[in-house]
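Supplied in structure tokens, the structure appears directly below.
Just one protein chain is left out here, and the rest sit where they should.
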Amino acid sequence: MKKEQVRIGFYVCHCGHNIASVVDCKAVAEYVAKLPGVVVSRDYKYMCSDPGQELIINDIKEHKLNRIVVASCSPLLHEHTFRTATEKGGLNPFLCQMVNIREHNSWVHTDREAATLKAKELARAAVHRVMFHRELETKKVPITPAVMVVGGGIAGIHAALTLANAGKKVYLVEREPTIGGHMAKFDKTFPTLDCAACILTPKMSEVASHPNITLWTYSEVVKVEGFVGNYKITVKHKPRYIIEDLCVGCGECINKCVYKDPRFPDEFNEGLGKRKPIYLPFPQATPQVVLIDPEVCLKLKTGKCKQTCLEGCQDRKAIDFNQKERFSEVQVGAVIIATGFKTFDAKRIPQYGYGKYPNVFTALEVERMVNASGPTNGHVVLRDGREPKSIGIIHCVGSRDKKTNKYCSRVCCMYSLKLAHLLKEHTNAEVYNFYIDMRTPGKAYEEFYDKLLNEGVHFIRGRVGEVTDWAYAPGEEGKLVIRVEDTLAGFVRRIPVDMVVLATGLEPQPDAADVQRMFNMSCGSEGFFLERHPKLAPVNTFTDGIFLAGCCQGPKDIPDTVAQAGAAAAEALVLIDKGFIEQEPNTAFVREEDCSGCKSCISLCPYSAITFNETKKKAEINEALCKGCGTCVASCPSGSIVQRLFEDEEIFSEIEGLLVDSANGKNFAGQSSGEKRAEVMAK
Amino acid sequence: MKYCYYPGCSVKGTGRAYEESLLAVLNALGIEYEELEDWNCCGATAYMAMDEIKSCVLAARNIALAEKAGYTEIMAPCSACYLVLNKSLRYMESSKPVAETVNKALATANLKISKKIKVRHPLDIILNDYGLDRLKKAVKRPLKEFKVAPYYGCQIIRPYSTFDDQYNPTSMDKILTALGATVVEFPLKTRCCGSSLTGTLPEPGLLCAYIILREALRRGANVISTGCSLCQFNLDGYHDKIEKKWEPVRIPTLYFTQLIGLALGIDEQTLGIHRCIVPLSATIGQPVNS
Partner (left out) sequence: MHELVRTIKYEADRVPGFGEEIKSVPGCENLQSCIQCGTCSGMCPLSIYMDYTPRQIIELVRSDFKNEVLKSYTIWLCASCYVCTVECPREVHITDIMYELKQRAIHEGYYPKRFPIPVLAREFFRMVFKYGRVTENFLATTMMLKSNWKGVFSSWKLGLKLISTGRFPFKKEEIKRKDELQKILSTVDKLSIDMLGGISHLGNGTKKSNNNHNNHH
């Protein structure tokens, strides 16, 4: 740079009112015009707009500029915009430097004089820095044309099918022995009252038979290495003790099991039903393969069993008690996280009596009861088998409550209305819904509420504080009493019911923190995975190449889940179809002649990008893996590691620019701005 | 450790039996205590209704006196005193101007609050400090025929619950079981007894007491155990009025310390059993300890 004269173009943006209301932009432009090396100094209302960018492009050509400084918003927003404009003007884009006088200045200060001075100083620092910028090239890194979808609920299924139908290779990894997620447990879905299984199972079987989808169930991701476009993921396959390819799902082994009757709580039916140690999770499980629970299977626990299941399997010989867990390693370019939610544990609110009073149920338990293929064949009954004559549905269990979860779980009002309808259909009971607000925002949702109002369901606006069994008035003996303020009518009521249904809210999965760490994502304060921007980037995360779909990002209903899954698939397609990503050239490299071979840097690199060349006895950095964090640069004792865009000269001159003595206007060398300017212009 | 014993005004009056039985039990178990010298009224709910800073200051004087005398833990048997003392401590912790005002006011008497002092309830001390195992060993006369409804009341459980669950407390349950008594399933453990309303606005206040007494009988209890002098008074003293308004619900209400005392073999006179308006003999046949 010493050879050519620097000719700097400086632009300060008003950003409408955002910057100009606090910082005097004209004054900043006038001040910077007098700084060394500055040829053009302008202020403009919206630099990121087309005319704003045109200013840069034209000035480069007209004034033969060779450096650009833009003082405006955060580089996170428009660094790319201004670098592109610089490039259009014919300069290398990395000769452009941005100064943040919005997020770092006008948005956090109110004192106009002090903020303007700060803007001037920051601009001055950037002007000094940009003199030492070099021309750099971005690197193109190829993207592996495959996607992994983690989670096989409706979100994961839809995303996988979309990508597979676009011709891309998809690995669908699901932790449970079958895909389907929570939707497979529902009876009917709101507001259309479609049968959940009827709309879900065709998609499930499409997944199973799609040539582009590798379906791994009963499997979990255990290790993630790499970066966007080049992920190397290790998946653990838990042992079913069944050889998947040989099993046809006939179920003969289950019939022949030494346990004549099912005896163990059935997870799919929320513990209401029973199963045997060898079982199929539910009739439409995909893949149609049984599995054996090693905790209760006699052969696996004790080694002593007649193993009559083998007879059932006959010639297929699909049962293998010696199966061990396996691992697979795959390379993918992008990952879609669709790990779903878990329901709020109603035991955390002892006031509602779940677990204490037998006839208090959660919504999911009732959903299974109402389902014709559920544990009671569609009959809604109390624990002792009687039919309930009165049912109370309590909304907002675990939601909208500072003591449990502050947020609204979004779907509970709708599913409570749905359950009210189904309960009215299946029983002759009086149904009461106790709510705080009736939240029915979606398409056809308000109409659904109207339908319910006309079905004779009692709606009482009042949050239930507790469910008790102490009776006061006649008719309350032996029942569960709900004492609530009917806020709309304006008095307190005691309502005895036979059965209480708790509309439990949605929560993140219990291991969300582990998944978050593995994929280098962030979580919000409630524990759901954090999207890059709540309005404009709801499926991206802050890590390139990792996308979110479904309730793992926040509670939502099925239509929104499917929409989001499609969006995530589209974002993944963008990456894969482009085929490469441009990597920012802020990587580090080793100046071989200065490297002493001390190896301090190698273990410090968080991306394992540095290796030691035994022949040369020097450290070498793999620039494809380098993310430009700067750790090795700072640690190198001999100062032989250099980072592009953050070279020593650039940083020191930026500091020098900041520390110019504002009182007498002289820098460390005792030069005033004018003197320094003359020196720079003369070179 | 020696506990600073803060009696409160009611145990010197209508709650005499509470103090008598508590002190007898503490002596029998070997728990050391000493009454706070020149303690003043905590203010209870009435002072809060007049001025919360003055209420805080009233409580603070006692805590400061305890600090001056070198105590680190105060034992407050009356639930209202327990709550007011704890609330004042928290109020001072949460608001610096309040803490400064209180300390400035106390300074006029050369008192201050500078150390952390804990205010504890005898239930907490007996369960957690003394321990159930030791208590079981000290039982001489197991309370086999007693079916007890444990009634905690509200002030020791809400709004601060330092030693027990707010919704379903079990500290008294555990102690009673250790004494050999049967604890009945009682859903109204923490429902308000009516507080001072039984004296000022009888109808709502008595209804609260009636509901508790009725449910205790329905659950099969033959005695109610309580840890607050006002609760005991409300459940014990108004049976005539309750019978007139609704129905007879005669069941004796004893302090849990009286029950511990009976199990330890202490005689009824010392424990103040004769001070109950509904006598113990109304449901438990013979005298327990003469």
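Side notes on the structure shown:
Order of writing sets the chain letters: A and B. Residues in each chain are counted from 1.
Everything below uses one rule, namely that a contact is a pair of C-beta atoms (placed from the backbone, for glycine too) under 8 Å apart; a residue touches a chain by one contact, two chains touch by 3 or more.
Predicted, not measured: the structure shown is a model, and the values here were computed from it.
The chain that is not drawn here is touched, among residues B:S21, B:S88, B:S171 or B:S195, by B:S195. Considering the full assembly, A:V484 is the residue among A:V28, A:V484 or A:C636 that touches the omitted chain. Residues 9-10, 12-17, 38-41, 43-54, 57-58, 61, 91, 94-95, 97-98, 100-101, 104-106, 108-109, 154-155, 158-159, 166, 190-192, 194-197, 199-201, 203-205, 208, 211, 237-238, 240, 274-277 of chain B touch the missing chain (whole complex, contact as defined above).
Residues of chain A in touch with the missing chain: 351, 396, 400-403, 436-437, 461-466, 483-487, 490, 492.
Here is the rule we go by: only the chains that are shown with their structure count from here on.
Once the centre of each chain is set as its mean CA position, chain A and chain B turn out to be 52 Å apart.
On the side of chain B, the complex with chain A involves touching residues 165, 167-168, 187-188, 211, 215. Across the interface of their complex, chain B is touched by residues 350-351, 468-470, 472 of chain A.
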